[in-house]
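Just one protein chain is left out here, and the rest sit where they should.
Let's look at subunit A:
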Amino acid sequence: MFGGGGFMPSQNQNAGGSPAQKKFASGKAETLRAVTVKQLADALNAAVDDTYFVDGVELANVTLIGKIVKISFTDQLAQMEINDCTGTASVQMWVDQADEDAAADWRVGVYVRVHGKISDFDNKKRINAWQIRPITDFNEVTYHLLKCIFQHVHLTKTNGGSGGGAAAAAPAFAGGAAVARGAGGANEVGDDGFTGVQRDVAAFYKSPEAIGGQGVHNDQVVSALAGTYTRPQVQAAIDFLKDQGHLFTTMDDDHCMWCS
């Protein structure tokens, strides 16, 4: 129904792309954004004509969740207000015969997932929905709101610059500052998200002698860092780096390599 299912990169991210990409992203991109009612309300307050922005990127389609607090049906039009604990949004949907069964489940107190577009008609702004579906697994509430945070962070922290989101976001603090060995103490989390011991263990795996071959045995790392850290400290750091996906095991559980 909607290409990609996620949100499109911002316009300036495509500015340097090939002409074909530019053409694709120009005009009103068919994006789908997960939003809170608070974000929608802020976007409507700051609207320029009928263009709405969240985090500097234009909205096309939106998806939101909320509990129905008010609902009425007139002819084929369902009008409701939904609340997601950040605000109350007006939502309407034209209900045809096929939707009538679904509409029977829309009642006050029911949590729903809405997909739609912002419509501005008679000076009343609302979401014109093409789908409204009751939520049955409430982890969807958690998931949706975390997704709103993720998209907000993705669009605000990457500065709309080039490069993939994750790659651009992660080293935001690294800023060229050479990280000294054991900087910040063994257990203090540095700006790169690593503690001193984790950083040093990572550095060992990234060193020339550890790259290539069939992986490095844990004991080798322990002995290399023996003057600085104890075995349990090093082992905990290795486990952490494995969990985070930085290391993968090779011939057995005791041999690891850095995911370069």
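In the analysis below, a contact is a pair of C-beta atoms (placed from the backbone, for glycine too) under 8 Å apart; a residue touches a chain by one contact, two chains touch by 3 or more; residues count from 1.
By our rule, contacts and distances are computed from a predicted model.
Novice: Can you tell which of "Association with the SNF1 complex (ASC) domain-containing protein", "GTPase-activating protein GYP7", "Vacuolar fusion protein MON1" or "Replication factor A protein 3" UniProt lists for the chain that's not drawn?
Specialist: Going by UniProt, the chain not displayed is called "Replication factor A protein 3".
Novice: In the whole complex, not just what's shown, which of A:148, A:224 or A:241 touches the removed chain?
Specialist: Considering the complete complex, A:148 is the one touching the chain left out.
Novice: Check the options A:37, A:59 or A:129 and report the residue that touches the missing chain.
Specialist: Residue touching the chain left out of view: A:37.
Novice: So one chain is hidden, and I want to know which residue out of A:61, A:86 or A:250 touches that hidden chain in the complete assembly.
Specialist: Final answer for the missing-chain contact: A:86.
Novice: Touching the hidden chain in the full complex, which residues of subunit A are there? Just list them.
Specialist: Answer for subunit A: residues 36-41, 44, 67, 83, 85-90, 109, 111, 125-126, 136-139, 141-142, 145-146, 148-149, 152-153 touch the chain left out.
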